[in-house]
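Reading through the structure tokens given below for one structure.
The other protein chains are all here in position, but one chain of the complex has been omitted.
Right after this comes chain A.
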Amino acid sequence: MAACTRGLKNLLTSIKFCRTLQFQDERFLCTSALRFANNEPPKFVPPSKPVIINKTQTTASTRRFLSPEFIPPRGRTDPFKYFMERRDMVRRRKALNIPEFYVGSILAVTMADANASGKTNRFVGICIQRGGRGLGATFVLRNILNGQGVEICYELYSPRIQTIEVLKLEKRLDSNLMYLRDALPEYSTVDPEMKPVPFSPTGEVPVNKLKVKMCPKPWSKHWERPQFAIQGIRFDLCMTPKQMEFVQKKYAKPWEEYDMLKEYDTSKLEEQIFAEVQQEMNK
């Protein structure tokens, strides 16, 4: 046994020796060849620079997201007023990290509260609505605690908000989930001790194509009517197709599609504002 190991060791050392000899010979051969060729000292050829490819994140794939409150509403106000508001919004965003989120994502917000123990108050809920423009932008979080439905409307730029974390980033089929008030409670319950679900900053935001089951009618609003244009409710369980067709036909406004005064194309404005905001944030 000992003999075998000793033999191996000798073999290894001899191999190493041979390898080094080989390399030395090569280097020697290389330089000597040049020397014999040019009769000058060999020029120093620097090694080629290593190219670092960041495979984790490329600029083309990071999501371009502009928070909806930056887009000004259509009206006769001077765009200068929105410019002044945007400066303040960017200043606040530099002090507090307001993450990207959509209606349907699950958020946890800690707010300063004089009457709470520890002077802060943490609330976890699903975002059902994002309203307002400019500094007064708000979002409503809904949760069911001890069988009681609770909705809290927070102002994004209020100084009382200390942190906003996104526990689960996802989109839903609608941009307004107010119908969850009339849906079965299981769809609005969010575990307050939920762990954050990891999500990537690149690629598409996952769309949850969940269709929600509703409580029996009457509902707080006539969600089946075409003015709400809701995709996320299981209407086939609540009403017959004939009823649905009747309601869609009666309350339809087919002329709105051709109403030119209702058109508001924000694409160019969005690009300008996005570029401006990115520049300010990176300063």
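We take it that a contact is a pair of C-beta atoms (placed from the backbone, for glycine too) under 8 Å apart; a residue touches a chain by one contact, two chains touch by 3 or more; residues count from 1.
As a convention for this text, contacts and distances are computed from a predicted model.
This complex has a chain not shown, and the name its UniProt record holds, of "NADPH:adrenodoxin oxidoreductase, mitochondrial", "AP complex mu/sigma subunit domain-containing protein", "AP complex subunit beta" or "Large ribosomal subunit protein uL3m", is "Large ribosomal subunit protein uL3m". From the options A:V51, A:A95 or A:L261, the residue with contact to the chain not on display is A:A95.
Contact with the undisplayed chain is limited, among A:I161, A:V205 or A:M244, to A:I161. For chain A, the list of residues touching the undisplayed chain reads 75-78, 80-81, 84-85, 88-89, 91-92, 94-96, 112-114, 119-120, 134-136, 155, 157-162.
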